[in-house]
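Only one protein chain is missing from this complex, and each of the others stays in its spot.
Showing chain A:
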Amino acid sequence: MRRVVVTGLGLVTPLGADVETVWANLIAGKSGAGPITRFDASDQKCRIACEVKPAGHDYGFDASKRVDHKIQRQVDPFIVYGIDAASQALEDAGLTEMSEAERFRAGASIGSGIGGLPGIASESLVCENKGPSRVSPHFVHGRLINLITGQVTIKYGLMGPNHAVVTACSTGAHSIGDAARMIAMDDADVMLAGGAEGAICPLGIAGFAQARALSTNFNDTPERASRPYDRDRDGFVMGEGAGVVVLEEYERAKARGAKIYAEVIGYGLSGDAYHVTAPHPEGSGAYRSMEMALRKSGLSLADIDYINAHGTSTPLGDELELGAVRRLFGDDIGGLSMSSTKSAIGHLLGGAGAVESIFCILALRDQIVPPTLNLDNPSESCTGVDLVPHTAKKRQVRAVLNNSFGFGGTNASLVMTSI
């Protein structure tokens, strides 16, 4: 099998719209949470979110930098975030100008969990109130989940595999894992891979709140709401943004002298086959996903120094993931650090696995692991596990494991290491 490495990174998150700014803010322990400003949320049970900050903010996102004006008007926010993050990643890899022959062998696999919910919600009102003849001709392709891949491959002329994963909150991790396999299997030499989400709208917040998934006890102190593994956690805080990486076949990357961040050496996938929203009560799916990724990597348990947990800050999910990690790692759990960066940027749903994989890669690069914010009173089950409370920690990081689990009982794990 051909080896697959990461040669470019791109991020749009509530803590910034470029990789180094996001990482610096994350390591500094900043929170991207705040009251919802996108719409009047006063009648919502949950009135907080981790929003991408507007242009002009210290670490805001200026869509006009990389996304055509016309496209910005026609598509939902998740596509705008995705195009920007993918463009950043290609620029970082130095691959914005490839020959036609190279572009035949370059593709994209950038998905989303939910897709264009804000636009579907608003256009349904246009159809209802003004009639079908007022519905935008750009309505459909401005909302479809595979249209980040569509837009980006058109922008850069990439003619290889054209793919998009939809596995709820596992989307980003599955996207990277699947795309890495496409390169390993010789379907492509270069793949843009990742995920995006932009579902902070009345319907999105209400839907997750009604499913009892969102935090509702911290509406007056939003930065304290996302508190994975803490006794007082009561649900996740919705985030938005995108993470995209450039994956490249190793020999090709080496031959062109590319900057190589990491190698993707293990990918595991599993299903809970249990319940649409609740995780398996024994964490069976999570366990098997991690176990497969580790087995494929050829590493031993003791080689994993950092786990970026799914850790959404829900009462049940955090406990079950930790239990699965404990059972898999046994005594080796004492040697690793595990944190949930959702404590800082919220839950990016379909973007989460990709953004968090990038955090794992930066942990490998800088030999530092990001913190779990708000972990004031760890649950009893946390004893003996370094969950990196409050502040980032300098430590040896040789190999990393990233977990993502989603509604529908879908699980993905990735193992990466430095070269």
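In this text, contacts are C-beta pairs under 8 Å (C-beta built on N, C-alpha and C of every residue); 3 or more make two chains touch, one makes a residue touch a chain; residues count from 1.
Throughout what follows, contacts and distances are computed from a predicted model.
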| item | value |
| --- | --- |
| Which of "Amino acid ABC transporter membrane protein, PAAT family", "Cytochrome bc1 complex Rieske iron-sulfur subunit", "NADH-quinone oxidoreductase subunit H" or "Acyl carrier protein" matches, in UniProt, the chain that is not displayed | "Acyl carrier protein" |
| Selected from A:Arg3, A:His138, A:Arg181 or A:Lys296 as touching the chain missing from the view | A:His138 |
| Listed residues A:Arg2, A:Arg73, A:Arg231 or A:Arg295, member touching the removed chain | A:Arg73 |
| Those residues of chain A which, in the complete complex, touch the missing chain | 68-70, 73, 133-134, 136-138 |
